[in-house]
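Rest of the complex left out; these chains stay put.
Going in written order, the chains are labelled A and B, and every chain counts its residues from 1.
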Amino acid sequence: MSKTIRVTVWNEFRHEKKDEDVKSIYPEGIHMTIANHLSKEGFEVGTATLDEPDHGLTDEVLNHTDVLIWWGHLAHHEVQDQIVEKVQQRVLDGMGLIVLHSAHYSKIFRKLMGTTCSLKWREAGENERLWVVQPGHPITEGIGEYIDIEKEEMYGEFFDIPQPDELIFVSWFKGGEVFRSGCTYTRGRGKIFYFRPGHETYPTYHHPQILKVIANAARWAAPSRGPVPRYANVQPLEKLR
Amino acid sequence: MSKTIRVTVWNEFRHEKKDEDVKSIYPEGIHMTIANHLSKEGFEVGTATLDEPDHGLTDEVLNHTDVLIWWGHLAHHEVQDQIVEKVQQRVLDGMGLIVLHSAHYSKIFRKLMGTTCSLKWREAGENERLWVVQPGHPITEGIGEYIDIEKEEMYGEFFDIPQPDELIFVSWFKGGEVFRSGCTYTRGRGKIFYFRPGHETYPTYHHPQILKVIANAARWAAPSRGPVPRYANVQPLEKLR
């Protein structure tokens, strides 16, 4: 219970290097903003980015990560397939995964979902309200009835995902759309949370309620140490009585 | 497959008698507007209303109903508990149930859900968009990506229902709210569909897409003739091999 949860925050980290507006919001990168908050919340936090060797996701790193957070946008295709497969295997083995915003279209999320994960979008800096539709869920701890974001990119339905195990948030956008913004899944022994907000041109990851949801989700997604399944040709249970 | 589906449309039928505006929209009552459409669609249709003896829901009627449609608002408390119990039993035995709009607060829906079924509301004649979030579902056959209703009463989350088996529609309201507007459940052998639109002061049940959803739902909710479970003190399966 009280064991420290080890989080790795993975970020594509390209926008922040080449776009002055984004850099001004996230001078050290989106990953550092999230990592700094999680450190304060008592997690053991590391970071990894696309342009590091193995994208920063060596076996050493992955094997010592309880929960992986993923943000990507421009360069999903540059992520090596063999790394994606390792991450998938770690999730099936119990590592938690939090998929943020445009990472709906990342290789790892699409591989785990089995669908295209496509959606509608519009970049118009419009008001988003994330309504809680599962108020007893640990991911909503300390959150109000809705989270108000002044300006965000719009994502609209149909969002081509499997029906979530639990639907936690539904977004309202001023322009007329709705979106399933907070979705949980279990794949193998691993827990997955997709969380919509976080376009790079808005200061969304400085929003206290958004940071709180990410921290809640990291606690919820930490491995549970249940049984390790055996896949094998087995004999009848010996001691049937 | 080709057997005609027998639908009974139940309506409280009070607003239409005492409110001129409502009467002008539904001169014969909400039930007749829905029943007339379903007749044209090939269903065998009857109606029943609150002020009839047994609310029109005699054993004879219930036992010959495949799908019951329910609209109520002002007088939920006037529905007799013994009739509610009969309807519940029929649902558990396989009868389909379609619960419309303010019937979210009917005795029968609350009894089948086990929750308060409470929500937020606002009567301000505002624009509603029902977005399809499960486009492969038979209830959405022939429907576009969303249904646009010019003016409706608003219902907002949190809607205190069990997580639906399938979430089909999510509504957007101009004033800033969202709502899980189309929800399916199975209880016993019976299929249930809650469908939000239909405030009595708007011509919602004349909207072709809304009528199409109701007809689709009636086809989907018809009984499936699967096994009739036996609840009993049983002997071991004799022929274990």
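In the analysis below, a residue touches a chain if its C-beta (ideal position, glycine included) is under 8 Å from a C-beta of that chain, and two chains touch if they have at least 3 such contacts.
Everything quoted here is computed from the prediction, not taken from an experiment.
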item	value
Copy count of the single sequence across the entire complex, 2 present	4
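Operating definition for what follows: only the chains that are shown with their structure count from here on.
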item	value
Turning angle required so that subunit A lies on subunit B, C-alpha fit (0 to 180°, nearest 5)	180
Separation of subunit A from subunit B, taking each centre as the mean of its C-alpha atoms, in whole Å	37
Complex interface listing, subunit A residues touching subunit B	129, 131-135, 145, 156-159, 163, 166-167, 170-173, 176-178, 180
